[in-house]
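Rather than the whole complex, this shows some of its chains in their spots.
Chains: A and B, in written order; residue numbering restarts at 1 for each.
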Amino acid sequence: MPTALYGKDILHVKDLKLEQVSLILETAGRYESVLAQGGSLTNMTGQVLATLFFEPSTQTRLTFETAMLKMGGHVVSVTDAKTSNLDVKGEKLYDTGRMISAYASLAVIRHRAEGSAQELAEGASVPVVNGGDGAGQHPTQALMDVFTIKKERGRLNNLTITLVGDLKNGRTVHSLSWLLGKYGPRFYFVSPPELKMPAEITASLLEDGIEVFETADISEAAAKSDVLYMTRVQKERFADIEEYERLKDAYVVNAGFIRKCKHGITIMHPLPRLGEIAREVDAYEGAAYFRQTANGLPVRMAVIALLTGRE
Amino acid sequence: MPTALYGKDILHVKDLKLEQVSLILETAGRYESVLAQGGSLTNMTGQVLATLFFEPSTQTRLTFETAMLKMGGHVVSVTDAKTSNLDVKGEKLYDTGRMISAYASLAVIRHRAEGSAQELAEGASVPVVNGGDGAGQHPTQALMDVFTIKKERGRLNNLTITLVGDLKNGRTVHSLSWLLGKYGPRFYFVSPPELKMPAEITASLLEDGIEVFETADISEAAAKSDVLYMTRVQKERFADIEEYERLKDAYVVNAGFIRKCKHGITIMHPLPRLGEIAREVDAYEGAAYFRQTANGLPVRMAVIALLTGRE
């Protein structure tokens, strides 16, 4: 079923069925091998990817663009958040979707407003990928995280996974908990009370029979987890700067902390980090965050190729 | 005469002779067929287009860039309006023109100041295309509009065409009225009195024997026109925000309005729209604005190829 994703949008990880996720992971694995062997791809020749980034980003945009270029495709890009005349209201994003469909084969959008990717997709006749919408979703980050966990741990099922940090506002952890939930994990959600995972996400996981432990204490979770997923507390999500200053250093992983974790624990982070993981941890063999970011390339190649039917 | 445009600048539609316009339209038609048949072009291989956008834009820049890429060429781009060290004075644009000529085969510029494209062209030894200079000119928009009218109506002569909105500040309608004037149209210019077409444009058209009706009332014009060209009232052109708020909703096309228009009327808009055309109009078969935006690609391909002698 190689075209199971052909023509679809990826706006929310909930849109993906388990076999579609598997197809993406398997395709990404194949592309990773081609790249590792120095091979080249031409499956996107003559096609155009539009990257529409109305909010700061670098890694997401640059890896999507590299993914397209490495398959022989072209890229056009909007990054000028402040001055673009596309950043104001939903109706314009609908029109933008209609307009870019005239020359682009697919589009990736990042935008401050939740629902913006959906609005673009309504206008577009080509596939749209949500590259992060406000505190909402960031599905390709979740896909590369799952790809990483599978590579690092050898499996996706029967794992204990801890998500740490700003679970209220972090779109990365929202997308990831939805997606990992499909594989029957045991979850620890570690955050200050003010930054807990939204109740609707937790409730939905519990309904699906997933074990979820919510706590402000990282110790027990770290001692029992196979994967520790750190996130930064994002300043731009806070109205009150004092609240930000108080909460940002609540959880920090350093060499001493690693010694108290479960042996061989995998440390992940969507990067860039602020101070949540000390640089001394980089040398720890379970520190997977730089491998995790590198996995963005094959996963986004797979997403581009599968959505456009050019895998 | 395939190289009739080779080495030239396109700064103002007035620079174009009728046979040069015909050559562009004919070449664009040919490129459109190649694209529609899934063919590929390589005529710009190894060449570089510089897009210098010192004012917000997306469609103009992205379609120029796609046009270049689809012909096998490369693109380098400046879009960072605020922070670029090129945005201050004309003398610098002269130097910029000299400098980019060392590596680019042609340049497209958008800039807030009228005359900026001219200044760049004075320094450049390669062709320069004006991608919009303040309230001045936007010649490739006019070319794709004329290409659209010819496709939608089957001809360019003997048409009644209404231009609606901010005719004082809208560079799109300035370029378009100059260009359409070559084909002997009957014009209705519909605007509030404060936003009338500049007198020099109207006078020049009348001098050439063109019928021009200026009015604030859209009804008669709509009932008699083959083409209704809507424009948005651009907030950024107003010093007084209250005047903007009062004028922006003066003319709105919706389904009820269409029923009072001449049967089969073609509705155009340079996009993005604000609220001038209700989304319900999108389903009307004479709603040509999304086809119009799509026509930007073959027309800009033709312009790039003809100016560089690589058609």
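Just so we're on the same page, a residue touches a chain if its C-beta (ideal position, glycine included) is under 8 Å from a C-beta of that chain, and two chains touch if they have at least 3 such contacts.
Note that the coordinates shown come from a computational prediction; the quantities given were computed from them, not determined experimentally.
Assembly remark, whole complex in this entry with 2 chains visible in place, copy number of the identical chain is 3.
Going forward, only the chains that are shown with their structure count from here on.
Fitting subunit A to subunit B on CA positions gives a rotation angle of 120°, reported to the nearest 5. Here the spacing of subunit A and subunit B, counted between their Cα centres, is 39 Å. Subunit B makes touch with subunit A in their complex at residues 40, 55-59, 62-63, 65-66, 69-70, 79-82, 271-275, 279, 290, 293-294, 296-297.
Against subunit B, the residues of subunit A that register as touching in their complex are 45-46, 48, 50, 74, 76, 78-80, 82-86, 91-92, 94-96, 98-100, 102-104.
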